[in-house]
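Here the complex is missing one protein chain, while the rest keep their positions.
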């Protein structure tokens, strides 16, 4: 006999852009929303009974309709508003998880001035949040940044590691350290200003990465996480995933040339993968 | 004070291809391996001490070296072999997680004959496995298929769902049902033949999808999972993620045309997302 | 002074799916259409005068509306129909270029039987066509396949090449030959059956690749093109782009192991790139 286990459903990639007007100056946001609901949906799976199913098309409509009414400035606020609405309106739903990612649109700068209504897409990174709440619980909000791509050309070593029969890597006291970081931090329940916290956390991560003399990816990752915790009292813990984007020293010896950390071969694969949570 | 929480590290996208010779007939495999290790790595994070760190470069070398010696036919066998080796050789490691995905290379067919040494890449799908073991535990093996892209042009309905102020979707008794399924099944501890189980499971999933008269994605998902459980006694449970790849009926009424389920607008986003585990 | 040079505009990624009914058996097509128009559009660029501009949104509507009326079975026929319509209806347009790519949906096979209304997405390849016509000219139709991914585990050599101070490659009499081919063939003006020609051409390409004893990518490419020309009298010339998807022999000598063409490292980059047109 087959029976239904854990399940959830919803709508992904509900894309939304928004102009917020402050006189002649506009804010511009571009978000992709993912709604996932948990609840009493068993009959749809096992009895072909859709009477407790809110169509995912309706979830999509709800996103746009709520966005029109919402005063939310941040993706965190909007995620919780949307989840609250869906929980309130749907007794069959026991839990809601709302994930939003925002594109890094920056105000256009020409010369010294920032333009009021023109924007340019910044780095490869996106800003993220996932807000989860059970019907009788509180919101758990984890925000972050995906694809933050940063690199040090020096002040990075890797020595003293295990040697075995499969070792070919040479210890190095000066190597390129590049990563495309995915970072997620978990907020306490009472946060005053998500935008300000995000700003402080990302600034702390970048500042620490820049200043760090790295003895390993692990070493730098930990100190970046620590710096973020120090910069934002409103977060409890932070998880960093830092794949190592390798730049291998090009082997020019077949051509009778030296290569004193000058020319490298960047590779996307394989790549080292280091993941850790730093807590208070 | 900051302290280290959960952490793991390893090497991802270790790509490997292999020719296995049976006289003049060759088998060809192309895999991407991801190694993740858990263990006593705290000093590398907090004390810049790498003495318990097996470099990810060495993990990569180990993959290729073991592959040369291995008799493993399936990704499941090789994942466990590799994990066993890393656990045996590294006392500082407490757990290993090995994920492998295989590309769907099929033997080339020209006319009626299959060629012995020529191959063609099949569908968009890849075959997957993740094997996890703690030092004192047993292997937990979950295998699957990602990106299995299938579609029914009829025998798919969606009616009887909740109506509210945000509803615009019309009930339908005949709609296109397309999905790009990600399926993962969890094996019991004693599996004789992973390749045969995989074959039976995928065949059961496709057979059920084909035969099904669908009242919702949930309805079809459940019956597909049930069919897989019936086809493979060696699995305990199966998780299916079935995003709904929508094909919207094109609105031709502005041009004075009808559209009796003839012309559609396929969209990738937004998309419905349905996920469930089916258990015995 | 700045002046306007060559220009064209249109709509890309107009996605369209279609069910064609033969009693209870359905055909299913999924296409992406790109419309590009050339003509007298200078005033829109230099005088902000849009009076000769057919909006790209209207082109999109035209695609769906024509698809409803069309009897076209192939992407080639539909491309010409659409272009003819746009040229006839728009005197300001001097030329039209219609590109269509089709996804490789195949009828689902379960057991021995093909299902009448269920489909499965095949290989990574897409089928393509570009039809171009000037107002007073004839249609030039070039069709093809992109992403045809094929591989030989043997019967591939590469020897006798130039040696110089930057040479490190060893000659090989047995290497893996993998490619992801993009092929384009140019039709004569009177083609009876585009679907049949496409079928014959792809079969000839695959047959030749399979049977070939390759002395270089160039060598195999030429013979594949020749085979296609022989298989389809209705084509004048064929262009093949065959990047070399390298599988490098893994170097296991640091581990004291041999590697008799057994274990390889597949890489996506860098890759050899060979392109040639074969003519009658």
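Each chain gets a letter, A, B and C, in the order it is written, and its residues are counted from 1.
By definition in this document, a contact is a pair of C-beta atoms (placed from the backbone, for glycine too) under 8 Å apart; a residue touches a chain by one contact, two chains touch by 3 or more.
As the structure is a prediction and not an experimental result, all values here were calculated from the model.
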item: Contact residue for the chain not shown (choose from C:114, C:159 or C:189); value: C:159
item: Chain not shown: contacting residue from A:47, A:88, A:120 or A:199; value: A:120
item: Omitted-chain contact residue, chosen from C:19, C:229 or C:252; value: C:229
item: Touching residue (missing chain; options C:65, C:132 or C:182); value: C:65
item: Given A:34, A:226 or A:247, the one touching the chain that is not displayed; value: A:247
item: Positions on chain A contacted by the hidden chain, ascending; value: 15-20, 26, 28, 30, 61, 64-65, 67-69, 105, 108, 110-111, 115, 117-124, 149-155, 176, 203, 206-207, 209-211, 247, 250, 252, 254-255, 257, 259, 261-267
item: Touch list for chain C against the chain that is not drawn; value: 1-15, 32, 34, 36, 41, 44-46, 48-58, 60-62, 65, 89-90, 158-162, 164, 166-169, 215-219, 221-222, 225-226, 229-230, 237, 243-244, 268-280
item: Interface residues of chain B (partner: the chain not displayed); value: 165-166, 168, 254-255, 268-269
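The definition used in the following text is that only the chains that are shown with their structure count from here on.
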item: Farthest chain relative to chain C (centres taken as mean CA coordinates); value: A
item: Identifier of the chain whose CA centre is least distant from the whole-structure CA centre; value: B
item: Copies chain B and chain A - interface residue numbers shared by over half, same or different; value: same
item: Between chain A and chain C, centroid-to-centroid distance (C-alpha), Å; value: 37
item: Approximate Å spacing (C-alpha centroids) for the pair chain A, chain B; value: 24
item: Per-residue multi-chain contacts in chain B, two or more chains; value: 15, 61, 65
